[in-house]
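Quick one: the structure is below, and I'll ask about it shortly.
Removed: one protein chain of the complex. Kept in place: all other protein chains.
After this line comes chain A, so read on.
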């Protein structure tokens, strides 16, 4: 398995956000984490690159494994080693506003991996071409549309060649017409065999790209399975209700699945 989380528990104070969650993602597959807001999908995703440290449980990414127990601190270096197998795309893009588009993409290569500038630049240009932004290399992120910013963010996340791409609501901050260009880029990555995990309530995104879906509600996994099964014949009432609310919303906004 490329990503394997076992018995993950996450508490914020008295509030338990994830209760004994285990999930695994095979190499080359795309997993969508869906479910109502506050259900724990974003927290689970963020446990995969340790932006959230699980209260207990184990996290394994690309063969590196870390165990967590309450009261035991895991070293920053180990966290970083595991994190470097991942790249992340955020809901609000979080580009570095003080760096140009190409500098955003080269930053991880030159600062973290100590690549020479020229080599980093070549890779960044290739990645920006791939997301359709070869003509925007030297502009400030603030001059781009949301969809363009998110595509730069995807290029930035892919630059250090992560084993897994994590996407946290990659289209939620975008209008439907702009989210289309982001979905297209992610779909292409999926076709090329990139292992991805995405927390999303965008059914268009999940149904088009994911081959597996995990439904989270109240900090537990309600259902997991192949995406066509979950979307067409969900086993659980909660999943059915959740999908019904989403398709209803989708119709209201004129974008069914």
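One rule holds for everything that comes next: contacts are C-beta pairs under 8 Å (C-beta built on N, C-alpha and C of every residue); 3 or more make two chains touch, one makes a residue touch a chain; residues count from 1.
Quick note on the criterion: contacts and distances are computed from a predicted model.
From the names "Cysteine ABC transporter permease", "Xanthine dehydrogenase family protein subunit M", "Integral membrane protein" or "Glutamine transport ATP-binding protein GlnQ", which one matches the UniProt record for the unseen chain?
So, among "Cysteine ABC transporter permease", "Xanthine dehydrogenase family protein subunit M", "Integral membrane protein" or "Glutamine transport ATP-binding protein GlnQ", the name matching the hidden chain's UniProt entry is "Cysteine ABC transporter permease".
For the chain left off this view, which of A:39, A:54, A:108 or A:219 is in contact with it?
Candidates A:39, A:54, A:108 or A:219; residue touching the omitted chain: A:108.
Kindly state which of the options A:2, A:47, A:174 or A:243 is in contact with the chain not pictured.
Here the residue in touch with the unshown chain is A:174.
List the residues of chain A that touch the chain left out of this view.
Touch set of chain A with respect to the missing chain: 49, 51, 76, 80, 83-84, 86-88, 90-99, 107-108, 111-113, 140-143, 145-147, 149, 156-157, 159-160, 173-175, 178.
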